[in-house]
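Accompanying notes for the structure given below.
Missing here is one protein chain; the remaining ones are kept as they sit in the complex.
Order as written gives the chain letters A and B; numbering starts at 1 within each chain.
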Amino acid sequence: MSEAISRISDWRILVVDDEMDSIDVVTEVLEFYGATVYNASNGLEALELLETITPDAILSDLSMPKMDGWALLANIRKNERLTAVPVVALTAHAMAGDEQRGKAAGFSAYLTKPISVITLIQDLVDQLPGLRQ
Amino acid sequence: MINQASMQSSRFRSLTSLRTTLTAAFVVLSVLPVAAAVFFSSQRIQAQSQAQVNTLLDAAAQNKLDTIQNWIAGSQQTLRIALAHEDDVIEMTDFLSFHKDDEAARAAVTKNLTDLLAKQQDFVSLFVYDLNGEIVAATDPVDVGKFTKTAPYFEGSLVADSVHPPFYNVGSSDLNLIFTRQIIDEQGKLVGVMAGRANPNTLAAFMAQRAGLGETGETYLVSLESNYFLTPSRFEGFPQRRSYHSEGINRSLAGEDGLASYVGYRDVPVIGVYRWLPDLQVGLMVEEDQAEAYAALQQTQRANLIAAVVAALISVIAGSVLAIRIVRPIGALTRVTQALAAGDLTQRAAIQARNEIGDLGIAFNQMASQLGETLQSLEKSVQEARVATAMAREANRLKSEFLSTMSHELRTPLNAIIGFTEIMMAGMSGPMSEKQQHKMSRIHLNSKRLLDLINDLLDLAKIEAGRVDVLYEPFAPRDLAHGIRAQMESLAEQRGLGLVVRVDPQLPTVLLGDAGRIEQATKNLLSNAIKFTKEGSVELALHANGGDVWEIVVTDSGIGIPPHALEYIFDEFRQVDGTSQRAYGGSGLGLAITRNLSRIMGGDIRVTSTVGQGSTFTITLPVSLPEELEAVA
Partner (left out) sequence: MFNRRFRIVVLFVVLIALLAGCSAPATPKAELTPVKVQLAWVPTIEYSPFYVADQNGLFADEGLKAQFINGGFDESGKPIDEIANVVDGKADFGMTTSEKILNARSKGTPVVAIGAFYQRSPIAFISLADKNITKPQDFVGKNVFVDDAAGSTGIAYVAMMSSLGIDRTQIHEIPRDDFSNDPLTSGRVDVMSAFINNQPVQLGQQGVKVNTVLASDYGIDSYANVIFTTEDMIANHPDMVQRFLRATVKGIDAAISDPQKAAEITVGYSDALNLESESQSMEQALPLFKPAGTQVGMMTDAVWSFTSETMVEQGLLTGSTNVKQAYTLQFLKEIYGN
């Protein structure tokens, strides 16, 4: 973990969620370890933001107004510059089949709320090979 | 539903076949006796008719026979009379013996003959000839001097008195009817013959009497000589001097007497009586055309036949009408039935008959009404069921949606609560005092409890909504048991309990099933067992029970469950004491979920318990073997 943690300071993560509290939880953990965290409250805002930055990973809620997580993923994948960016679903949809559906749609990982703060970082590292660099 | 095709292709034809049967039966039953009567009476009439004709012809033949016999007898009598007187005899014999050339003697004898001729009717001329055949005296002077030696009667006349078969002679077309009588002198010596020539038309006159023989009846005589007719045929174009043949003629000339039906000499079928006349050596024929003889009969027969045909026709019509009257209501009924079958339940049979068929119609209508009502209520029920099903489905769908939404909604705030709590506990928001940390961990604990509760609730709801897919994958029970032990070991250790795990060697190595759910249920039971046992041990045993089921048995030595509680222990939120107070934590849904899991996997769960000693929970599941192993097992 320490290797991973030391790199975390290089990380630039985009967190997309319409619930500020959810964003805050994730942001606090990541910033605690030194990552740079951007945030948007829906897919549209996220896309706007993405025009200017290319994060190392995107953590996105699924149910959001204006543009939900599925559409955001689709749009990102269309973007040549952003295809390599892993998008992680971070959602309260934890019913049977939701994870498979998410993975099938192209999410690189599928994390369910409520997240475990303690294991968040490890989970990200485990599930996103790109982050290990 | 009546299959139209299985009925006769035309309703009309189906009616006629029954109609035809009835009509035919009626006709047969009514016509047959009539026909039989007509036939037999006709037979009798025919027989009678034939008998009549036969009698008639026979009588005619007999009549002719008698006439001829009388004539022969009479003629012969006449000849005998000629020499009845002794004086005449002497005169004759003297003349013949000594005075043949004496004109005076001849004249005397001739006078005698002439006198006799005048007194009788049978002969047209008489003559006397000597033993050489020379005629020495005759009532016709022309005859005197002629020779009879070559005449056919000559030889026989010397031997006996005779009548010679009628014959034709050279030089005349007349028939010769010759009677002869021996002239014998006192010494008994034959000295000559007296002969009489009968009127050549005598026989023809006899035969011409045809009273009672109709238009085609006739009698005639046939000669042995070339089968010539000795008397004329009644019919034109049949000359006497020609050979005629027919069965009747042949038989009579063969000497037979009889009656027969045959083809006559005119090539026309006749009934004939034939007789042989030995005196005259001729055949007597009495014939009548069959057509005429049976004309009356045929008329009667024809009339009978017409009557019979008319009767039959009437029978056919009557029978047909009767049959229709019987069959039509059946047809109406059939039509209504078909309509009913086709779905039109408003049709009713319009039968007005007051008989059994009418009763049938009434009963039928009642049945139809009943049918209609039943069908209507059935349809209503079906409709209701459909609505209910739709509603249930809708309810289910709403429930699912609700579940999904609830799950999502509940988890989202929890995420913040648990997240922040964990952040703070991890010290990411700065240091905290001990009291703060303690309180934070209690918040975290309760949040986790809340999360568990939500998960269990949702699980239960999912299971109840049927939104669970049961897997049927191969798994190794032994590995499952060991895995569960690994997971529960530490918990048991924490509470100072022993955990025993036993796997029955009889249990198949591999089973099909939902390993995850089995694990969930088993872990549920084990955590309960651990929770409610203060000291001792908790045992997990997997064993086979027969070949069809296997069991997961969790035994504890805990506080036990009182008997009255056993029946509702699997209900949601019910604790042993009947309250929903949870002294021992947990969501209260565990056993309910475990039961649901057992059931959706095709099994069930049961419990036995003794208060103060412990409880035993048994999950029974069906054995499902992978195919390859099934064959072996």
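Worth pointing out:
The definition used in the following text is that contacts are C-beta pairs under 8 Å (C-beta built on N, C-alpha and C of every residue); 3 or more make two chains touch, one makes a residue touch a chain.
Since the structure is predicted, the reported quantities are computational estimates derived from the model, not experimental observations.
Contacts of the undrawn chain with the visible chains, over the full complex, involve B. In the complete complex, the residue from B:171, B:188 or B:546 that touches the missing chain is B:171. Touching the chain that is not shown, out of B:44, B:111, B:189 or B:241: B:241 (per the contact rule at the top). In the complete assembly, the contact with the undisplayed chain comes from B:225, out of B:161, B:185 or B:225. When the whole complex is considered, the residue among B:146, B:210, B:328 or B:543 that touches the unshown chain is B:146. One chain of the complex is left out; on subunit B, the residues touching it are 133, 142, 144-147, 149-150, 152, 165, 167-171, 173, 225-227, 239, 241-243.
Just so it is clear, only the chains that are shown with their structure count from here on.
If each chain is reduced to the centroid of its CA atoms, subunit A and subunit B end up 88 Å from each other. Subunit B makes touch with subunit A in their complex at residues 403-404, 407-420, 422-423, 426, 428-429, 447, 451, 458, 462, 467-469. Residue ranges of subunit A in contact with subunit B, taken from their complex: 19, 21-22, 24-26, 28-29, 32, 63, 91-96, 112-118.
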